Structure formats: C-alpha cells, structure tokens
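Excluded from the complex is one protein chain; the other protein chains are retained at their positions.
Should a chain be cited, it is by its letter among A and B, assigned in written order, with residues numbered from 1 in that chain.
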Amino acid sequence: MLELSQVTAGYGAFTALWDVSLRVSSGEAVAVVGPNGAGKTTLLRAISGLIAPRAGRVTFEGAELAGHPAYDIVAHGIAHVPEGRRLFPQLTVAENLKMGAFLPAARGHFHESLERVYTLFPALAERSAQRAGSLSGGEQQMLAVGRALMSRPKLILFDEPSMGLAPVMVLRLFDLIRRVREEGYTILVVEQNVRQVLKLVDRAYLLEVGRIKMEGRAADLAEQDFVRKAYVGF
Amino acid sequence: MTTAFRVLGLLALVAMALIPFLPLGAAQEYIWHVIIQIFLWSFVGNAWSLMGRFGLVSLGHGAFLGVGAYATVLLWNFYGMTPWAGVVLAVLLTVALALVVAYPCSRFQVVGHYFGLVTLAVGEVVRLWIVAERDWTGGSLGVSLKTGGTASGLWTLQFADKRVFYYVGMAAWLFGLWVWWRVDRSMARSAMEAIGEDETAAASVGIRVTRFKMGITALSAALTALGGALLALYLAYTNPDTLSGIGVSLRIVFAVVLGGMYSLLGPFVGTALTIALSEYLRIYFGIKLIGIAETIYGLLLIIFIIFLPAGIYGSIRDALFRRRPARSSGGVAVGAASS
Partner (left out) sequence: MIEPIFILEAVVNGILLGGVLALLALGLNLIFGVIDIVWIAYVDIVALCMYGVYFLVTLYGWPLWLAGLGAIVIGAGLGVLVHLLIITPILSSPPINQLLATGGLLFFIQSVATLLWSTDHRSVRVTLPTIEVGGIFISFSRLLAFGLSILAMIALYLFLKRTYTGTAIRAVSQDREAIALMGARPQRLYVVTSMVGGAMAGVAGALLIIQYAVHPYFGGAFGPLTFMICVLGGLGNMVGAFFAAFIMAQVISVGGVMVSTEMGYVIAFVIFIVLMFVRPGGIFAKRG
C-alpha cells in the first residue's frame, strides 16, 4: 500500500533521513522504532507532506506522493496523528473532530464518522463541548486519533503516541490503537517505547541515525538484544 | 570610511556651505527654502531612526514635533519668551511626554504592533487636543508666529534673510548626524540591539532594558522637538496637520525607510528624495493634481518595504561595501548598521 524508496530528507542543512526504504501492506500494522533523534518523526512528516523529501520516492496505492503538500496527501487517504497531538486548543472536542472531516469526501460522511469515533471513545462524547486545551493527556491523545479517523483514511500514521502520557495511560493507548487496527485501518506507528509497540504490530523497522538498521517480524525483533538492553520499556 | 570617502564628504560639506553665496538667479530664495526644508526634515528623520533602527517603530512622532513647535510658538506669542528659552522649555516638555509614554511601554514590553499603535494614538491625542483647545492654539487653522518687529533678530530668532536659517538648518542637521554617530558607536547601540533580539535574554545578562529604551526614546523625542521648533520658527507658522498627526508621522517614517533606516545618511537621502520629488511634482503639475506626490510616496513605500527594506542608500552602501548584514535587531530586516 505504502512504499518508501530510498528517501532522503532533512531540515535546512541538516539531513535526518538517509536512503530509507520501507513498505506497509494493506491491513498491516507496522512500527518504526529507534532512539531519540533517529529521524522517526522526520520520516512521518516526509510521508504526510509536512516536509518534502530531497530524494527518493513515496508511493501510496500507486500514486507518487513525494513533494506533494500535506493537504493533498491527506486527500489520498493518509492521516497523520502528529507528535504532541497538535490539537486546536481553543476549539471544542466536537470542533476538532469537525476539522478532521474537512475534506469534501469526508464531509459527506461526517455524522457516520462522528458516531464511529464516539463509539470508540465514549469519553470524547461526554466532553464534546469542552475546549481541547483543557483535556487531560490521555483524552487529548484520544481526540487526536479520533480527529484522524474523521478524514476516513486508509493509512494512519501515529507519531510517538505514548509521549507525555502516564504509564497507565500508555497501556490504554496501545489498547486503543489495537482497536483502531481491528476496525480495519492500516497503521504505521513510530515509537520509542519498543516493548509495548512490538506487542501491537506485525512487523517493525529499526531506525538509527537516519538509516534503517534492521527489519523483521515483530516477534523476531522482540527477541533481539537491543530491545532488552538498550531501550527501556515498561 | 575610507579616506577617499572622507575627502569627498568634506568637499560636499564645503560645497553645501557655499551654496547661499552662489548666484543662482531669481529662484535662489526658493532653492534655499527647499534645502532648508531638507536639512530640518532629515534632522527629524535621523531622530526618528534612533528609535526605528532598534525596532521601536513610532508612528506618532508627530506628537513630539507638534509639542516642540507649538510650545515654542505659543511661549513667544503669549509671553514674549525668547525662542532660545522657549525651545529649551519645549524640548523639556516633549521629553516629559516621551518619558510618560515610554516608561510603561518599556516596562511592560510593549513592542511591535502594539507599540506602533500606542504611538499612533499618542500622535493623535496631541493633534486632537491642539484642535480641541482652539481658543489658544488656533485649532485647525494653526497659529502664526508674532513678528518680532523692531526687536533684534537674534533675540527673536526671526530673520528676514533666509540664509541665516540655511546655516541654522545645516548646523542642526550636522548636529543630528553627530548624535546618531555617537549613539552608533556607544554601548547603547549594542544594548539596544540585544534588547531588540531578545529582551528577556538581554535583561538576564544585566542590561537595564527599561533604562535604555527610555533613554533612546527621550533622545529621539528631544531632537524631534527641536526640529519641530526650528521648523515653526522658520516657517513662522504652525498647524496641527503639518506638524502633528498621523500624516506627518508617516511621512517621516517613509522618508527614512526610503533612504535606509540603518545608515547615517539614509534619512538625509530619503528626505532629500521625497522633498525633491514633491517639489518637482508641484512645479510640473501645478495645482492640477493634488495628491499625486503622496500617491507616489505610498506606492513607493509599499514597494520598498517589500523589495528593498534597507532603503535606497542602505542597499547601495551594502552592495558597495559588501558588508555582512547586521543581525536582526527587534526582528528588523537586512541592513548593516553604521555608516
């Protein structure tokens, strides 16, 4: 479904990704793990169009998307749940979700999508008139995910979803992502919390200093030393 | 500045000093008049740029001009106070006004858009108040300087011979340049640039932010008031729209931006160009096309801000000397900062 081919990307004079290639098949759940500063966020931003790759190709369902602007890429069916949530703090929960459905194609199914999101996340339904900025960390993450769902995507990108969340919330969060996956969405998660995310996905890539160092099935990777020693999960 | 430029500059000064003695025919009084205006208005422009170059963009310098002008004229008209004293009082009054406005602005970090709008309001207050108190200020009709009659020219600072004002204007202009140059070389400049870049950081290294901002504002206001007083004395007339209000404030700003906010001679170049342009247009079009000068000004200001933020003189100078542009001060655009 999604294929990155030798993508190089960065900011200004700094290059964060070198020659990165990966693929995600329809229906799969894939993770990209790695330490801080490995370039994981840059990877997702290059896919969703917030930055344009300097080299390489990004292909999604046959369409070449590298260099396209973000508002165009989301129209192709890729939703990005950004690092740090990036909600609209002064807008209410309902308004944030409404913005998620900004695309003309999504607007037509607004009520249907909204129902779906409220069923998945009842806490959001209770707080629909509350300002997004006043929600708790966990609720904000739910809203961010819900907002992404409103655009009726085919592929959802999760950027460090557990960041800033209390340990209890982290478990609930991964549960949430599992449920999203069960709804039929293809997902690509970028995470530092290696242990938890490997339990969730089918396959994973290890990204270090901008390059893919390893790839394989989640179960295989979980056996690797690097997981046990270098990266602390809980 | 290289020696060649120094010599050139000196020669230019000498030439300027000699102009009143050259036979320029019937139009000579007019030419002197234009040059006097250029001297005095570039003096004001330089004063404004003392604040403008550090990010304190005032859109209300008309207030300082107005207070300086009106105080001087009214003190003479009503109390017979010699302008020598009148000007001093006018300047002090203006500085007081400036400090009253600058203190809270400096302490509460009123910068950027907010500062521009507050100064705009101050400029308008002064203008409106002058108009409101028409009983003794003359309102929108303005007030003329009472003639000194038989009293000595030096005492009343009224002279039949324009040439005296030519040299007064030139002296004022040179004085303004000197002040600008001193500020440029002083600690104040580095401090103000630091403040412009990051006020909190500047404060944390011990820079007395409030003191510097107020100091620069007071200095700028004092010089502007002096300019206003001199203009009023020269023209023997003052009027709330020509010497206060947003129109004149913007015109000052425009001339400085055109010439270059960050350079010593930028205001002079810009003022000379705008005055020359408006005089040319007045001669060419006569009374037929009122407003054509300002139309062109407005258009040029927009174009310059978009394409040439360093102004004409500033850009040429940067290109000639290939100076590294000074780091943004108050977030202002390119332009090396000293002559």
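Simple rule for what comes next: a contact is a pair of C-beta atoms (placed from the backbone, for glycine too) under 8 Å apart; a residue touches a chain by one contact, two chains touch by 3 or more.
Everything numeric in this text was worked out from a predicted model, so none of it was measured.
Touch with the chain that is not drawn comes from one residue among A:107, A:179, A:199 or A:217, which is A:107. Here the missing chain is touched by one residue of B:141, B:201, B:290 or B:319, and it is B:290.
Only one of B:34, B:88, B:203 or B:246 touches the absent chain when the whole complex is considered: B:246. Considering the complete assembly, subunit A touches the hidden chain via residues 48-50, 69-71, 74-75, 79-80, 82, 86-91, 95, 98-100, 102-103, 106-107, 147, 151. Although one chain is not drawn, its touching partners on subunit B can still be listed: residues 52, 55, 57, 59, 101, 104-105, 108-110, 112-114, 116-118, 120-122, 124-125, 128-129, 131-132, 245-247, 250, 253-254, 257, 289-295, 297-302, 305-306, 309, 328, 330-333.
The definition used in the following text is that only the chains that are shown with their structure count from here on.
Here the CA centre of subunit A is 57 Å from the CA centre of subunit B.
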